[in-house]
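What follows is an incomplete set of chains from the complex, kept in their original frame.
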Amino acid sequence: MKRAIYPGTFDPITLGHIDVAHRATRLFDEVIIAVAAASSKTPLFDLVERTALARHAVRDYPRIRVLSFDGLLVDFVREQQAHAIVRGLRAVSDFEFEIQMAAVNRRLVPEIETVFLSPTEDLGFVSSSIVRELARLHGNVATFVPKHVAIALKDRFKPT
Amino acid sequence: MKRAIYPGTFDPITLGHIDVAHRATRLFDEVIIAVAAASSKTPLFDLVERTALARHAVRDYPRIRVLSFDGLLVDFVREQQAHAIVRGLRAVSDFEFEIQMAAVNRRLVPEIETVFLSPTEDLGFVSSSIVRELARLHGNVATFVPKHVAIALKDRFKPT
Amino acid sequence: MKRAIYPGTFDPITLGHIDVAHRATRLFDEVIIAVAAASSKTPLFDLVERTALARHAVRDYPRIRVLSFDGLLVDFVREQQAHAIVRGLRAVSDFEFEIQMAAVNRRLVPEIETVFLSPTEDLGFVSSSIVRELARLHGNVATFVPKHVAIALKDRFKPT
Amino acid sequence: MKRAIYPGTFDPITLGHIDVAHRATRLFDEVIIAVAAASSKTPLFDLVERTALARHAVRDYPRIRVLSFDGLLVDFVREQQAHAIVRGLRAVSDFEFEIQMAAVNRRLVPEIETVFLSPTEDLGFVSSSIVRELARLHGNVATFVPKHVAIALKDRFKPT
């Protein structure tokens, strides 16, 4: 069985992320959305929230699981007996950083392959940070994230 | 009458910004420099200062006005009965983020058009953040910003 | 009255081109699709054909006209008493060449402004050269070009 | 069984191509190197030669096959009952064109997924066109292509 890890901060998960994970299931028997605990930036949602929002978002996809992880991605990949990392590509700036990370990961664990999926054109421009910014300004995020994520965002930014 | 909004943080306004606003008046009857209140980063100048510096900088251009705004850009555009957003393009990295924002804004309000102006080559490399960094290190910013902005920057970073 | 020139080879015109021209009419009173005669490459359709295909494609847009031109773009812009050049941006590689051409044109005629429109995400990836290549291989171009252009392409590449 | 198509002109096949095909076998049960017959440019080696050079290059990889194809890539993918297209990414300029082609192919056949592999850093900079140019100038191509390809190139450019 071929298993792939789709890692990220998922702060929060967007329709673009779900699309990438779903399309990865065409290539792999199982796809694990791996929500990274550690981050240099303070996330909007904490690890438990981010994991819960992601898990609810893919509850109808039997071959997609959601796990959180702490520490080095390549260690998590080995621990899960996966052998591929899946990444979505949105823009050239993404591309360069991703290529660098793939090179570092290959240097660390040569047998793990990083696989990039191209964006779906009508979701490709959505990023978690744009979604957070929109929500902060009380803009409508309904076409960018699942319903329960939109509610969580609204709640987070409600006027006090 | 065609009115365009030229939004940004303008922290502080540079000669490059003024050039973009001025050139936009060739295309539109009125151009509003819209100074964004809300930002994820702490600006060097507060909203009142940024607005005042921008207003003074374009005091001789009758068809350029300066307003500050809070909240979502597209809401402000509609409120001002404008129908175009003007952006200057400096570099490829700008370009990608701008294209994403234009796509998000079009999704939110399809009838608003985002218009990009190319940089004037001898001003194109100046950004507010480079100007701030130069001023912080007591470098000469005279060829990058209007005189009153240079004075304000000097004052902000004067040794105490 | 503000008039803009939208220049190109239009070999052939695509739905992406029509979208750019249409959106330009929100900013300008009249938009002239300017089909360039001279080219370093041999086009698939000759100037008369390219102009006819473009004209038919925008026959229902009263404020879009189609003209062909020979010689320097900036000369044509002045001749038409226009003061803006409209360009669609698709990708970073486009962007750089376009920025260079805008700089050259501004050096030649400073009062002409080049205006870039961002791509509509679901049309943004279509280029005339991809459309020609698809047609050459008898692929289905129906979602990328107007019906009469699809017929013209099919006719051009029909097995003999 | 999961089968992937790795299409290209392979004029000629390089060590970078072989590396991509080999790494793709970690993700798929079978990888078909698909040598494109039709091209807008005149290749250095004809279709029979390009296919033979590629076939010899992967003769020791039991799960990599080499086939030539004519016509539309997505038609060939369906004919081979594959469901993925594999592409190597070398640089940003590649990236953009590849993203466009992936979008076109998805529009034509939504169930086919395009998968990008990142370059191996010490082979990533080699392209067939650089190899051809080197060989044309009698440079040493030994570290960029398999031995039999180096001999074929030398033979092609030998002084007459």
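Every chain is named by a letter (A, B, C and D) in the order it is written, and numbering of its residues begins at 1.
Quick note on the criterion: a residue touches a chain if its C-beta (ideal position, glycine included) is under 8 Å from a C-beta of that chain, and two chains touch if they have at least 3 such contacts.
All of these numbers come straight from a predicted model, not from anything done at the bench.
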item	value
Total copies in the full complex, given that 4 are placed here	6
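Heads up, the rule we're going with is that only the chains that are shown with their structure count from here on.
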item	value
Most distant chain from chain D by Cα centroid	B
Copies chain B and chain A - interface residue numbers shared by over half, same or different	different
Between chain A and chain D, centroid-to-centroid distance (C-alpha), Å	30
Between chain C and chain A, distance of the C-alpha-averaged centres to the nearest whole Å	38
Shared interface positions of chain A, touching two or more other chains	92, 121, 125
Chain C residues within the chain B interface of the complex	2, 23, 26-28, 83-84, 89, 92, 95-96, 98-99, 102-103, 106, 111, 113-121
Sites on chain A touched by chain B in the complex	90-93, 125-127, 130, 133-134, 136-140, 143-144
Parts of chain D lying in touch with chain C, wherever the complex brings them together	38, 40, 71-72, 74, 92-93, 96-97, 99-101, 103-104, 107-108
